[in-house]
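Removed: one protein chain of the complex. Kept in place: all other protein chains.
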Amino acid sequence: MNFDFSEEQGMLRDSVARFVQDDYDFDTRRAIADSEQGMSAEKWQTFAELGWLSVPFAEEYGGFGGGPVDVMVVMEELGKGLVVEPYLATVLMFGGLLQDGGSDAQKESLIPQIIDGSLQGSFAYLERQSRFELADVKTTATADGDNYVINGEKVVVFNGANADQLIVSARTSGEQSDADGVSLFLVPAEAAEKITYRMMDGQLVANVTFNNISVPATALVGELGKALPLIEDLVQRVIVYLGAEALGIMSQLNTKTLEYTKTREQFGTAIGSFQALQHRMVDTFMSYEQSKSMLYRAVCSLKDEDDGTDSEIHALKVMIDKAGKHIYGEAIQMHGGMGITDELDIGHFAKRLMMINTTFGNGDFHQGKFNELRYAS
Amino acid sequence: MNFDFSEEQGMLRDSVARFVQDDYDFDTRRAIADSEQGMSAEKWQTFAELGWLSVPFAEEYGGFGGGPVDVMVVMEELGKGLVVEPYLATVLMFGGLLQDGGSDAQKESLIPQIIDGSLQGSFAYLERQSRFELADVKTTATADGDNYVINGEKVVVFNGANADQLIVSARTSGEQSDADGVSLFLVPAEAAEKITYRMMDGQLVANVTFNNISVPATALVGELGKALPLIEDLVQRVIVYLGAEALGIMSQLNTKTLEYTKTREQFGTAIGSFQALQHRMVDTFMSYEQSKSMLYRAVCSLKDEDDGTDSEIHALKVMIDKAGKHIYGEAIQMHGGMGITDELDIGHFAKRLMMINTTFGNGDFHQGKFNELRYAS
Amino acid sequence: MDTSFSPEDLAFRDEVRAFFAEAYDEELQARMANLDTFKDAVIDWQKRLYEQGWIAPSWPKEYGGTGWTTTQKFIYEQERTAAGVRDVIPFGLTMVGPVIYAFGNDEQKERFLPGILKSDDWWCQGYSEPGAGSDLASLKTKAETDGDDYIINGAKIWTSYAQYADWIFCLVRTSNEGKRQQGISFLLIDMKTEGIKVNPIISIDNHHSLNEVEFNNVRVPKANLIGEENKGWTYAKALLAHERTGIAGVPDTKRNLENVKKYAREEVNGGRALMDDPIFQQRVSDIEIELMALEFTELRVLASVASGGAPGPESSLLKIKGTEMQQAVQELTMEVAAYYQGVLPTDLSTDQIGHDFGSSARQSYMYGRAATIYGGSNEVQRNVIAKAVLGLE
Partner (left out) sequence: MDTSFSPEDLAFRDEVRAFFAEAYDEELQARMANLDTFKDAVIDWQKRLYEQGWIAPSWPKEYGGTGWTTTQKFIYEQERTAAGVRDVIPFGLTMVGPVIYAFGNDEQKERFLPGILKSDDWWCQGYSEPGAGSDLASLKTKAETDGDDYIINGAKIWTSYAQYADWIFCLVRTSNEGKRQQGISFLLIDMKTEGIKVNPIISIDNHHSLNEVEFNNVRVPKANLIGEENKGWTYAKALLAHERTGIAGVPDTKRNLENVKKYAREEVNGGRALMDDPIFQQRVSDIEIELMALEFTELRVLASVASGGAPGPESSLLKIKGTEMQQAVQELTMEVAAYYQGVLPTDLSTDQIGHDFGSSARQSYMYGRAATIYGGSNEVQRNVIAKAVLGLE
């Protein structure tokens, strides 16, 4: 039983941490997020050079062959810098689906491009009505000879603005929320129509419309009609990675708030000397440590799949939701007026936490799933 | 719009408050609660002499003709003294059912006896399986000529140990939890078998078994098979009265805790000077004031029945449950080691609040009802 | 104890309801929602209220108030929020106005009150200073005598709508003697005066409503001093006590909660409306029940003031509990909006985005964080209650 990181993991962590420290200060991040592209191609190239884009991929495709713990380490540090580059969308989600479900041809052609930084990808799964239900897919893909014709709309597509390739979930059979009948297709982004808009956490997202888009049968990712387990499996891992990013953010919020209360004076004394605030900071400290424990528990459960993985994942999402709200709420409150300015980084950390909480289902949604899994009679 | 008490209500309040102050200190209360009978016949006679036993009864039966606000005033003050005499069981529940549903003959014969203190009554409604569902009645009453024969068991019967007469809910038709088919019968207590035991709030309660107990048709209280609305109506009012008792208790807990923190020294200073405790005492103060507001809202709604009375009552139960736990929890915690002794009154106030919370349904139960009433689609 | 309405009250309610239904039309609402037309629309609306005679319900009748009973004021607020009618901008009508009629001289009353009532002058508030936070009395902006004028130097911060304002009312330091509270004066300053500079502050909701206001050798005639020099703290405190009851914001929060329910009936998750989810219902009723109580807490205070008494200890919790409830409802709205909670202002239409309240939910939620901070943070409020109400030292 140990919670140590391997030497390699330590080096990976240091590498990301150093980048955030030296090359990604808050002003840099703001400028990138506000730029037209909403990300920096140059920074992305740095990610490629430093090998981060290869972490989760198998060695046969040029990857690092890393496991969940390796990715967790990267994401926690990226979280600390509020890095807006689409590591999650391109490497973990788009790349993750390819790695898990792609054909050899797809993997051989695309994964090396992800790793060298030349390909941006996106997983388009969300629809106007679907909220948090992954099986709720109205977009259709209809067989037409050797091709499939895709019709429908996906909304709030992460990295949708910059993606070269999309993996789209579409229904090839069944009714709107059936578990069976969902398939994944690789679609070149330029084939679809898109409108883009900005989110409060710095993401430039897109609504993407497919109007009779025809793709060959080789564009199918995974088995026809059997994509849901693939998606669910991906989402489980992504939830852990988002949890790691959230942990990095919470760490920043607690550290910055603690520092602030030690220097900020009110009524002639540092506000950190007020006992009521001290006790509340102990509580945010505990929320952070509990989140960290739950993250570790969840990441360990990913490796040990017969040991109730699902409920650990749901529990993590619940914990991160609660702890996140608690920690950013106190951070803003304790920063007083400054806490509600756009100038200070505190609010931006909060906004990213908020978006993480709602991504793939909020705390209540996952607690409902947890209850179902553990308590259903 | 006013929240003032009438002059008569003020006098009633003062009368009960003076009694608690002068004749019912904590040691007296403890001795009475620990006595064999679990109540004081002498004190009960004082209640009669002071007119309190007449408050809710119509003037034609010798009553004071008081309304919900009058009873509320009495109950709040009785709560402050943790009075164990069965005002709730005899006057408000047994007497309340008689007043609302009794025949003229029943009222004429029994209400004056309640008022003069010579009759103790009890409402036996709870069964082993029924938990908080009033309609869940397995006890049966079977017509047998002009009589009804009662079979079944009632548990945790308040004042069951001392009651001379019981009103028993029994099923005269329908299935176990049907709304229709519940009837009420007056039964002389000596006709039933009982076992008695003590509760943590000083109540001496009973499990009462009816083994082929035959009562005449004139023992029926209210309409045959239509008792549920009568019971529900009573319970609505009783919830308000229990809320008033709870408010009196919360007032005592907050006052005593505040006093304690002003005098109790730790680390060389009064613990009431610690900001963390101060802020928490502000919170218990707010819980108390919010409970008071909800009580007033509920008691006003009783008078204005077309204005959604039910949901106000449910809301009161939810509020009292939360506020009660909050206030007694902090009271015990802030009293430290002393707070967990039987010697101090704090724990006894807490125990009565706990029993109030579980009587006629806990907060979750009532919040569920509230949700159903207001949000069901 | 009686909380029912009289027939006169019910008639008044109908009158108010009818007026809002007619006067607060869609065109006006659209103009208010657009930042470019916001200021003009607000002024138009307030002028309409002035014509109706309802612009200042809390003012004494002699200065232009309505002379309503407490119950009428309560009904008015209920109807206003139920109709989704925006409250008046408070800086003139509920903040500086009452200070002027209570502590100003006759000349000041004549000069300033009509402009406030008619909404000809837009006011803003200059209390907080950079770095001072809830410790208001530490203010440093100084007013030095120069003949019949003061020369003002310093800066104010968190000044809402300073970019629109004609006038600012300020607390300034006129003396460093004695306790910090004793050397403060209450001054009215024309925003067009030379030496005033307004620096926008973009707040966490990505909007511009807050500002820093700099004063560099700003010359203000002493005729603009309210009451006595060095007594400004007293006037400001009196102002704080003036409108205790409105601060809980219960009617607005109730309306926002109704909106949450409406939205949650439309959001569907796995075939079930969010509003039918027992856990979500519990979140709603957790708030709704507290609000029901808070509404009566406010009524208790109103009733006690109406019967000539002082507001009781229950009044002190209105701000804390009220702002906590506001934020709880804002948070719930965000949960309903799910992914769309993050949408920043955009030229795309609601139809294109696929959602209609996410962006406004975000704005309310983010800006709403200020409610527990400004006007004395809730921490300071708790200190005050601990001392003044509970007697803890």
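For clarity, chains are labelled A, B and C in written order, and residue numbers in each chain start from 1.
By our rule, a contact is a pair of C-beta atoms (placed from the backbone, for glycine too) under 8 Å apart; a residue touches a chain by one contact, two chains touch by 3 or more.
Every value quoted in this text rests on a predicted model; they were computed, and no experiment measured them.
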Visible chains in contact with the missing one: A, B, C
Residue in contact with the excluded chain [from B:V156, B:L242, B:L258 or B:M294]: B:V156
Selected from A:Y87, A:F132 or A:Y296 as touching the chain missing from the view: A:Y296
Which of B:D22, B:D146 or B:D342 contacts the chain that the document leaves out: B:D342
Missing-chain contacts mapped onto chain C: 278-279, 282
Chain not shown, touching residues in chain A: 1-5, 69, 258, 261-262, 270, 272-273, 275, 278-279, 281-282, 285-286, 289-294, 296-297, 299-300, 303-304, 312, 315, 318-319, 367-368, 370-371, 374-375, 377
Residues belonging to chain B that touch the chain removed from view: 126, 128-129, 131-133, 135-136, 153, 155-156, 177, 195, 197-201, 203, 207, 264, 266-267, 274, 276-277, 325, 332-333, 336-337, 339-343, 347, 350-351, 354-355, 358-359, 362, 364-365, 367-368
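In this section, only the chains that are shown with their structure count from here on.
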Overall pattern in which the protein chains touch one another (line/ring/star/complete/other): complete
Rotational angle, Cα trace of chain A fitted to chain B, multiple of 5°: 180
Inter-centroid spacing, chain C versus chain A (mean Cα positions, whole Å): 39
Cα-centroid distance, chain B relative to chain C, in whole angstrom: 43
Contacts with 2+ other chains: residues of chain B: 275, 278-279
Residue numbers of chain C (touch at least two other chains): 379, 382
